[in-house]
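Each chain you see keeps its place in the complex, though not every chain is here.
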Amino acid sequence: MTVDSTAGAGKAPRAAKKAAPRTRAKAKAPRTATTAAAPELVQLLTPEGERVEHPDYSIDLSPQELRGLYRDMVLTRRFDGEAAALQRQGELGLWASLLGQEAAQIGSGRALRDDDYVFPTYREHGVAWCRGVDPLNLLGMFRGVNHGGWDPNQNNFHLYTIVIGSQTLHATGYAMGAQMDGTDSAVIAYFGDGASSQGDVNEAFTFAAVYNAPVIFFCQNNQWAISEPTEKQTRVPLYQRAAGFGFPGVRVDGNDVLAVMAVTRAALERARTGQGPMLIEAFTYRMGAHTTSDDPTRYRHDDEREAWALKDPISRLRTYLADNGLADEEFLADIDAESDRMAKRVREGVRNMPDPETLAIFDNVYADGHALVDEERAAFAEYQASFADAAAGEGH
Amino acid sequence: MTRMPIVKALNTSLRKALETDPKVLIMGEDVGKLGGVFRVTDGLQKDFGEDRVIDTPLAESGIVGTAIGLALRGYRPVVEIQFDGFVYPAYDQIVTQLAKMHARALGKVKLPVVIRIPYAGGIGAVEHHSESPEAYFAHTAGLKVVTPANASDAYWMLQQAIATDDPVIFFEPKARYYDKGEVSTEAIPDPLHKARVVAEGTDLTLAAYGPMVRVALEVAAAAAEDGRGIEVVDLRSLSPVDFDTLQASVEKTGRLVVTHEAPVFLGMGSEIAARISERCFYHLEAPVLRVGGFHAPYPPSRLEDEYLPDLDRVLDAVDRALAF
């Protein structure tokens, strides 16, 4: 199994040989793909797994940390694949895959402190993983048993937000509060390339700049908003949007976990020290469909995907680890075993996830109660009981 | 006469409109190559080009706002909002601009903009994909609001909406997209804002629209087995509502049940109950009963069957009304 096909198939790289992908990748790279980063793109680990330096951003991680990032990405991808499989089996109504975006999410997620706060979209399964959110929690809404429902304050990871862009304002407000509280915690808001067009996102930029709020705007430009390529949202690179609002923007190779981490750390450091917001555009690619309901063959070509497969975030780190003797067979086997355990737990957990009680419809509409809800709940309970009564009556 | 599902009837209607009027445009997220997430615009960009079938940036206020500008320039934009729950970013443009501009100009400009919204539930979707926000629009002067319940109406009402010189909010019952029906592209259609009696009966009137018409017809069939004649009225238009047709039916039956998926509190049923209670004060033998969604956010999909008014819940109200 080669590095590329592994990435392409979205499977955990269990049988990967220590190939020499660098030259192969170069040889195969189609015209649209650039293996060397464009000058504006911050990169610390090339697609071929080679460490490079950048004048503004650097990182120095211990072997353990590097292995940790690798483990996070592999487990996240495995979880994602498992969820997609569960959707195909009818256990989930929908799944929004992060395939290809593991480095963007793990690199940024692992740059955060526990007291920082995350406002995700609906695709940040990797960030959730970094925050310690139980993966099962993420599946409730896709199964249809709740709309999210985890406690955001338990892991400082807000609920998934579906209305595009809304959460960037929540993040900004939260950051304003963190600032007023005199803490040095920061906030990170995830959003997509499509979301950049929403008024809310641009209003968030304005508020963040005006109040100098400690918020990082983390845009995963995965090149697509469902069927629309990024050119339908902007005619210049998205990171450039920030300057016009008065804060810095940077484009990072979103498939390079080291660069993402370095850039996010720098942004967080700025935020913590009162220097205000920053926009990070993680240049990446949505390897899969928008969601399991989507059919990307209608609007994009396979060769685009193939070109991006050569830049796979996991294989390049594996190559680096292998080349530098940082990952042996045992390490990889351990991750495989852990993946299997996690996948099993997720499968079983989902299948055993109880459907909500009918009357839960009326729960939590209000925190302090509401007469109409009480009345409707009572009437509906009575209506339902009438069937039970009738059934019981028949039974006699 | 061709038998086709609602989604195809809509597609055919849009194609017809693009063919016959060069000023008609289609705008929205993913309406181009993808043909919309429900394929209502399937194949149209291929045949009419990117200038007539326009993939827009992901910004609903921008879509409606630019559609207004295009209408001012003489175009007739047909806007797609991807799902009911995503119309709200455009609410300001709809309520303060689209609805009011004709009056603001003392009639000197017209705003022939159609906003198509796949709405209502029953498709097992995640949050924001199953809502019924029609009352927000019907309460707004300056807008017209309609919703077809079958393929023929889907075809014709969309033709009529596009031909209207006023803004029309066009609600498409997404759970019924694959319901098939006969469509004649030759027939002379009913007026856009006329309600239609779709089942006759003398014991009780059951008013419904959009996705609930199918349920209402099932209710009538079930009641018929018990020897009760339910007259089903498909409202079709929610602004204006054809109260005359409804009144005539209620004067005959003496009883009215209204059903919709939207929450009951301040839903369409409230206006219908209020007005029919007034118009038919001496004819009503029972209060107007309403069966609809609850005063709660649309629930997670595993609860939607319980949340949505169904055969049993509507029958229960019918029984209660008849028992009065």
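A few remarks follow.
As written, the chains take the letters A and B, and residue 1 is the first residue of each chain.
Just so it is clear, contacts are C-beta pairs under 8 Å (C-beta built on N, C-alpha and C of every residue); 3 or more make two chains touch, one makes a residue touch a chain.
If you're wondering where the values come from, they're calculated on a predicted model, not measured in any experiment.
When all copies in the structure file are counted, the labelled protein chains give the formula A x2, B x2.
Simple rule for what comes next: only the chains that are shown with their structure count from here on.
With each centre defined as the average position of its C-alpha atoms, the distance from chain A to chain B rounds to 36 Å. Residues 29-30, 32-35, 37, 55-59, 61-62, 85-86, 88-89, 124-128, 264-265, 294-297, 299-303, 306-307, 312-313, 316 of chain B are the ones touching chain A in the complex. Partner chain B is touched in their complex by these residues of chain A: 93-94, 122, 140-147, 162-164, 194-195, 197-200, 225-228, 232-233, 293-294, 298-299, 355-356, 358, 360-362, 365, 370, 372-373, 376, 380, 383, 386-387.
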